[in-house]
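This is the structure I want to talk about, given as structure tokens.
Missing here: one protein chain of the complex. Every other protein chain is in place.
Entry: chain A
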């Protein structure tokens, strides 16, 4: 991760990387616009991804997430604006750029008829590795992504999780500096999703910069350090995850006393301990739980302490993240503009 990036529209030599002393951004996007007829898929997007970090781009279906990734991976040309990725200008240096990016997502996929091994070998050859290099790189990645046993089978026989792992492996062949993950876990079951998250975290520890698009607050929280929320092609919020969470109310703690008769006592204990912020703890009689908004792990510990100090036996404590809908509601005052699937783990929260 050496070359810094240049944000301004300085003239860039065809073969050189833009550098600016001290600029820590691996991805810099300014005023990116892409219209499809009347539809403004991107309507002036600005964002930065610091080197070696994960930026989550959160938004509902149709918010422009995929269009953004396709612009940044040179698959489509933006109507206006600029973007510099790993020091290369997206518009003027597409070929150099393609060498230093990896792409995994809903769209960029593998050849279903080829085996896992052949897929990786093919991409290695297309990235100008020698035959021997391409072969050993493929073996290494198969090993790393636990696909060695399935290496000979055609990709269309793989399970959903194996497919995503192969997708990830495929995008890692060129040792990219910047990796785009376009909704990497949409449509996966929770266990498989956790597998993919674990792989992404490993890549980040290797120093890859990641731009991750997602519909799930939980996924963003798991993987990203910073978040950009987009809606209808526009950035509507951005910043560190904890800042945004503070803005949207953070997590909700759901406490179920062993005896439903103690619901009110539990709520009162928390109110008295001053742990429920300006409002009161909310009693949800239907599920016999008390709801408390919390912003930090320390607060969670304090809540548990306050309840046990009263000697109230508890049956369950769960934390819930705000759903995309709730995030949108608190950031924009309106519901997410397009319908989306509820995040698998968050369905309960909506109840």
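Assume contacts are C-beta pairs under 8 Å (C-beta built on N, C-alpha and C of every residue); 3 or more make two chains touch, one makes a residue touch a chain; residues count from 1.
Going forward, contacts and distances are computed from a predicted model.
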The complex's invisible chain, by UniProt name, from "Transport permease protein", "ABC transporter substrate-binding protein", "Sulfoxide reductase catalytic subunit YedY" or "GntR family transcriptional regulator": "Transport permease protein"
Contact residue for the chain not shown (choose from A:33, A:91 or A:114): A:114
Residue in contact with the excluded chain [from A:130, A:159 or A:308]: A:130
Positions on chain A where the hidden chain makes contact: 1-4, 13-17, 19, 21, 36, 70, 73-77, 86-88, 93, 95-96, 98-101, 103, 106-114, 118, 122-123, 125-128, 130-131, 154, 170, 174-177, 207
